[in-house]
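A protein chain is absent from this complex, but the other protein chains hold their places.
Order as written gives the chain letters A and B; numbering starts at 1 within each chain.
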Amino acid sequence: MKLNRKDLLNLESLSSEEIELILNTAVPFKKLFTHSIKKVPTLRGKTVAFLFYEPSTRTRTSFELAAKRLAADTLDLAVPLSSVQKGESLLDTGKTLEAMKVDFIVIRHSENGAPELLSKNLNVHVVNAGDGTHEHPTQGLLDLFTLREKKKKIKGLRVVILGDILHSRVARSNLWGLTKMGAKVTLCGPKSLLPEEIKRAFGKSVRIEYDLKKAVEDADAINVLRIQKERQSQGFITSLTEYIERYGLHQNKISWLKKDCIVLHPGPMNRGIEIDSPVADGERSVILEQVTNGIAIRMAVLYLLAGSTLNPQAALENP
Amino acid sequence: MENLLIFGGRVIDPKNNRDGFFDLLITNGKISKIAKKIIPQKNFKLIPAQDQWVMPGLVDAHVHLREPGGENSETIFSGAKAAVSGGVTSLLAMANTSPPIDTPKKIKFVLKRAQKSLAKVYPVGAVTQGLQGKKLTNFSQMVKAGCAAFSDDGRCVMDSAVLREALEKAKKLGKVVIEHCEDHQLSENGSMNEGPVSQKLGVCGIPSQSEAVMVARDIFLAQLTLSPLHCAHVSCKESVELIRAAKRKGIPVSAETCPHYFTLTETAVKGHGTFAKMKPPLRRDEDVKAIKEALKDGTIDLIATDHAPHSLESKKKSFEQAPFGIIGLETLFVLVYEELILKKILSPLKAVKLLTENPARIFGLPSGNLSQGSPADIFIFDPKAKWTYKKENVQSKSFNSPFLGRTFKGKVKMTLVNGKIVF
Partner (left out) sequence: MNKKIGEKDFKKILEEIVSKFVKENKDSLKEGSIGLVGIHTRGVILAKRIALILQKKYKSQVAVGSLDITLYRDDVGEIGKQPLVKETDIPFSIEGRTILLVDDVLYTGRTIRSALDALLELGRPKLIRLTVMADRAGRELPIQADYCGTEISVGKNEEIQIKVKEIDGEDGIWVLKK
């Protein structure tokens, strides 16, 4: 089994075997973190460029550590200060990096499909670090990795994704990953953030439940999404207080959960809103392990892409 | 005197309800005779058309030529060249150029630029000044200058009172208002059909209803003013149902659709391909079905391209940033042939009617038929030839087509405008 891809753009197009390979590869990488020297010389001489059009601390740092622990050189474009501000187009910025012979571009962008645009037009490995409301594939993978590590397997697992499903790229990557790996997914959130139509998009293996208690009763894991406060001014949430009461995973609802149900959160958390401190810091929480696992997953992704047969897609036919 | 004899072909001329083997004589740019057999004389130039279809040149009621202002993506000349290579000999050029065609002077500009072009270009004038949707343009002066119809296409005339006035004025001048039916508030931020695929991609959607609510309103206004109103690029089931009911009531509304709406669905957007991004967006299977049904029963009167060229640079953006629109002139007839005629949705005669007689009648154009005395705008089609639509042989200045790479059965063999071979 090989990951024969130039880029990691989404989980939608990955097969369960490919996902499995990435997860398996991340296991030995995680083991490296227990060594006093955490760095391996594998990607010596390769350059990983970060092109982040949206602010991000944890994802960028995680990718940076992953690259550095593989001995790659890293380059941060610091988008707000660069020529991007002077109106340079995304593709031109990408082409400039290509001309500088970087090997990887890790991109985060507020527009859906921005990584695909680079992928189709550049002969560089492109890794999607989150695009708009589309996907955040490495987050999806690290959530799968964490689940598998904690629960031994993913197939048959009951996983609840809770919160703003409509606008969440984390939810979308999780949905693809979990359904491909055979988990039973329940989506839970207010109707305005969880349209019934999503069921048509993701098929029968996905259940929609507007009642949090019913959703979490038999869950093995709950992935709590970040609620963006501006959703209230946009009219998706009528009242934050009401949201917290119905959908906030707070200590007062913990008795609804099975004993061994674990809680994930992609971060950064809004403590007191979608999750409260007793839950976030409690014994069910695997939130910090997700952070550790994120580095291992990103190392696995960089490693596998580096060794894949470079296969730039026939550019331009349908940009 | 020049005589041109097209002989041995299958002539399909809906206006004269003719589908059979005829010879066609062209004298001085006009059709002078049509008969089962015409004996060629010495000075006749001969065009053999055995195994070919001979039809009136197609009339495309919806084309964006981008000139003035967008010459890097298309010009009147290049657009007309693309038209004749697709069998289109007459076309309506939309007004949303920059600046928009909203004065008699600008109408004259288009007509002047079109003099050298290979196809007949009929300029559409803007309904409102600057396409702003507020103040009407000078309808009567524009008609005098040569404006063929009125439309703010690209934008919907959102103010009902403004549209009512436009309909009344246009009626007096014997012209039709073409409406781009879209509730811009409802479709705001959207870049593809709202549904399972947009949910999967996380892209903000455009519901069918943003089209249908405006179709409904426009029908009411046509009823109120008893003025002819034409709904451009109908894409969904909801609109079809409204138009069908309106026609039953005798409301003077006509409708068009485009080849992509009976060929592709929203799934073509896979991988965020910007060549499948247009407005209205590609819809669902059930919409494609409804459109075909509407073509069959006459609810939809005509098929136009909504040819919307965009340079590669502008389409090479992320899906949400890329502009709406695809080119269509060169694939118009082959798509109708493959998707409607070969699949037995429409007979050849009925299909050609939707591309010739009907648009010519609705917009009062002299072409679209092979009657004796009519201008010899003729389109010869080889129903057996196979070809692949490739970037290299695109005639338009832009090649933003989702059909690139597709192999078609049936090929444009020759196009004549006023008896002159232009392709």
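We take it that a contact is a pair of C-beta atoms (placed from the backbone, for glycine too) under 8 Å apart; a residue touches a chain by one contact, two chains touch by 3 or more.
Keep in mind that what you see is a predicted model, and the values were worked out from it rather than measured.
All shown chains touched by the missing chain in the whole complex, by label: A.
Listed residues A:Pro28, A:Gly156, A:Gly203 or A:Gly282: the one in touch with the omitted chain is A:Pro28.
For chain A, the residues touching the absent chain in the complete assembly are 2-3, 24-25, 27-29, 31-32, 35-37, 39-46, 70, 300, 303-304, 306-310.
Criterion: only the chains that are shown with their structure count from here on.
Centre-to-centre separation of chain A and chain B, using mean CA positions: 44 Å. Across the complex, chain B meets chain A through its residues 195-197, 199-204, 271-276, 312-313, 315-322, 391, 402, 404-405.
Those residues of chain A that touch chain B in the shared complex are 12, 89-91, 109, 111-114, 116-117, 121, 131-135, 167, 169, 172, 195, 197-198, 200-202, 316-319.
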